[in-house]
Structures are given as C-alpha cells and as structure tokens.
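Note that this complex is displayed minus one protein chain, with the remaining chains in position.
Chain nomenclature is as follows: A and B, assigned in order of appearance, with residue numbering initiated at 1 for each chain independently.
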Amino acid sequence: MECSFAITGKGYVIVAADTTAAHSIIKVKLDEDKIKTLSPHLLMAYSGEPGDTVQFAEYIERNIRLYQIRNTYPLRPSSAASWIRRALADSLRSRKPYSVNLLLGGYDTSTYTPHLYWIDYLGTLTEVPFGAHGYGSYFALSLLDRYHDPEASLEEGLATLKRCIDEVSKRLLVAPGRYKVKVVDKDGVREVEI
Amino acid sequence: MARRYDSRTTIFSPEGRLYQIEYAMEAISHAGTVLGVLAKDGIVLAAEKKVTGKLLDLSSVKEGGYGGSGEKIFLLNSNVVAGVAGITADANSLVNFARQAAQRHLYLYNEDIPVELLAQRLCDMKQGYTQYGGLRPFGVSLLYAGYDPHYNFQLYHSDPSGNYSGWKATCIGANNGTATSLLKQEYKDDITIEEAIKLVLSVMSKTMDSTTLGSEKLEFATLTLDPTTKKPKAKIYRPSEVDELLQEQGLAKKEEDDKSA
Partner (left out) sequence: MSIMEYNGGSVIAMVGKDCVAIASDLRLGVQSLSISSNFQKIFPVTDRIYVGLPGLASDVTTLHEQFRYRVNMYTIKEEREIEPQTFAQMVSSTLYERRFGPYFIEPVIAGMQRTPSGSYEPFIAATDLIGCLNFAKDFVVAGTASSELFGAAEGLWEPDLEAEDLFETISQTLLNAVDRDTFSGWGAVVHVMTKDKVITRTLKGRMD
C-alpha cells in the first residue's frame, strides 16, 4: 500500500514516496514517480485515489509555475502550502472532492530555512518537523519521535529515513518494495539513492 | 478641430497620442508634491497638503485610524504605505481597491502582498481605463513604499496610463522637476533612514510654496523593520508628531508665524 515520508534536518528536507502504482490488489507499475518538483526549491509527494492524484498534482504544478512566470519569482513554501490547502479545502465541499494527501517540502530562499508541511485530503495543513502518509505512518511517526533530530546532517537524515523504510518493510504486511527519495536544500532539488 | 481626438479617452490622435491621459498627467503636476526616498533600512514618504486653512475640521485625525490626516498618505497594507498626487476622490477609490487587493492576496496565499504585485494590481486597473471606452482615466499618480522578503524595501511610482517603475528616490506632483534634480544631487547609495528623513525634509522645504514647514501643510510617513519581530512597521505621523519632527530637524516655523496662519 502507498507510503510517503518526509523529514527536515539542518538546512534540508528529505521527501520519500513508494513507487508502486496499484489497481485494486494488482501492482501495475513499479517505478512511478510520486514526487513532483513544483518550483526550484519545492517538492510535493502525493498519494491517494489513483486518477485524482495525478490530476490534482498537475493542476497544482501548473498553477505554481504560472505564478512564477507572472511574477518572476516563485511562491515561498509557506504561501504555496496555504494556496494548495485552499484548493483542497474548496474541493472538499464541491460535488466531487479530490482525495489526495500531500507532503510539501521546501527551502525558503529568503529566510534560508527548510519547511515541511503535512496536508491531507480534507484540507488540513500543519507544519511539522517530520510527517508521513499511508499505513507506513503508524510505524514511521513513532520511530521518528525517537530518532528525529532537526539539526542532523544530510547523511544522518538519510540514515533515519532508511530506518523508517526498513521498519515498514519488516512489519507492514502490505509494504511497498521500492522508494524514490528527493532532497531540497539551498542548492535546489535533487534525487538521491538509498 | 483640436477637440476631435479629446472627446473619448481611448481614441488615438493622428500623432499616436492619448490626449486624455496626458491631461490627467498634467493635472497631477499641479497637485501637492509627494516625495519618496529609499534607504537601506527603511523608506521615507512626505507629502504637501493643498487643502488647508483654520476652518478645516481636523478633529478626526487626532486619534484613531492609521494616523496622518488622510489626505495624501495612506496605509494600503501592513507592509505598504502610499502617497497620492492628483484628484483626491479618484485616489480614495484607488486606495480602497488596493486595500482589497492586498487582503485578497493575504486570504489566498497567507502572506503580505509583495510590493510590486500590489503596484501591478493597481496598474492593471488604471490601464483598463485607457483602453475601454466611456469612462475617464484615474487622475492619480501614486508612490508605493513597501517591504517584502523577495526584494526588501522598495519604492514604486505609477501614473494614470498604468505605467509603473521602481526608484531609489523620486517625486510626483508640483515642482517635481526641481525636487528630482535636488534628489539626484543629494542622494547617496547606502543612505540610512535618519539621513533619508533629513534629505526628504530639506528637499520638501525647498520645493514647497511656503517658506516654513508645519503639520498643516505636511504629511509624513516612514516604513522600517521592527527590531524585535523583523516585520515591516509603517508609521504615518500624526500632526503633533510631524511638528515634533520638524522641531528636531530645526525646520519648524517660528512662534510668531502662528498668528498669520
């Protein structure tokens, strides 16, 4: 089943999401990228109802891009998070709401700080030091309560993330096999192997 | 014959000009002077009031509101103050529009509106009146003094055609040529807010019609960063505070002048 995790550290946010695309009980794809790069310093991991997820993520991606083209600079992470939350909150009270859960990781280039936002399909938004969606969250959050360090280096952060993934693989009956991991820091967005 | 291309605001003359827009700008160059200077740690705005006299009821400006006497300098949002020159009634409607635009941005993005974006919002509206027929353009120029995290302190100017531009120091209204050349001579990069206040007041005292400055002729505002919260802090001076400031700078009028006012 779908799992996504994200953790902040010293000057960075790591976002990880599984890469399986499923149709009921069947895996149909094993290398799906479920983390979109919204702007040079903004990452969004999305999960939820298949179809809704991609539609919604592309809608967000293009509107964030439009803002950047119109105003020459991109939205800051906190403003992007608020705007995305509003899109989901408005959708919730529409005829057919999007069922999409998000983890939004960004680096604010005007204050030089990393930010991570936990957003669910209801339009709940909260800034967190670490967050997770899916069944994996039941394992990862308690693990991160114990091991997360906001001042950790990138290597330490990736090691903590590895712990979460390993724990989920060990204990969760329907654990995903592979994950894609991306990092955002002052230099922008990049993918890392773990 | 000369009026053929004046009757509507949106008709080009054979030389390719929009006369009504040019008349609007001409009207502004007779309005009270508004001056803005950008410093490294803040911005200063000053404006010359035209509507004065001892019969004018100013009791409402002593307390409440945002400060100032509400003729030339307005708070558009917590991070932007504006000075207006031109038809005051038009200015009021633009100020109201700007405040709504700023609140709409806050509602959508949960952040104070970036200064340039606010200037753009107003200019989109002003430009509309140069293209869609039937209505007259806004006879107002504005100076926007603002702060945002993208470009820190900024000073913009917009005119009735919907053009806008960024400045280190600029002036609109009557005598803007004299004031601009004075600013050109005196302005230095990396000027501090204290130096900017001095500069603004000295230029104002030289360009205004009256020989002495006083709160009945002058509006004054600064925008700085609050040292503790690091948030922008706009201060529109109340009449008593303007007089106090002038006293400090040695530009206040002498006691005996009071009787003639």
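Operating definition for what follows: a residue touches a chain if its C-beta (ideal position, glycine included) is under 8 Å from a C-beta of that chain, and two chains touch if they have at least 3 such contacts.
Computed from a predicted structure; not experimentally measured.
Asker: In the whole complex, not just what's shown, which of B:F12, B:Y107 or B:Y132 touches the removed chain?
Answerer: B:Y107
Asker: Touching the absent chain in the whole complex: find that residue among A:V15, A:I64 or A:L125.
Answerer: A:L125
Asker: In the full complex, which bits of subunit A touch the chain not displayed? Write them out.
Answerer: Residues of subunit A in touch with the missing chain: 82, 85-86, 88-89, 92-93, 118, 120, 122-128, 131, 137-138, 141.
Asker: Mind listing the subunit B residues that contact the chain we can't see here?
Answerer: 64-66, 96, 99-100, 103, 106-107, 110
The working rule: only the chains that are shown with their structure count from here on.
Asker: Starting from the mean Cα coordinates of subunit A and subunit B, work out the distance between those two points in Å.
Answerer: So the centroids are 45 Å from each other.
Asker: Which bits of subunit A are touching subunit B when the two form their complex?
Answerer: 71, 73, 75-76, 78-79, 82-83, 86, 110-111
Asker: Considering only the defined contacts, which subunit B positions touch subunit A in the complex?
Answerer: 108-111, 114, 116-117, 149-150
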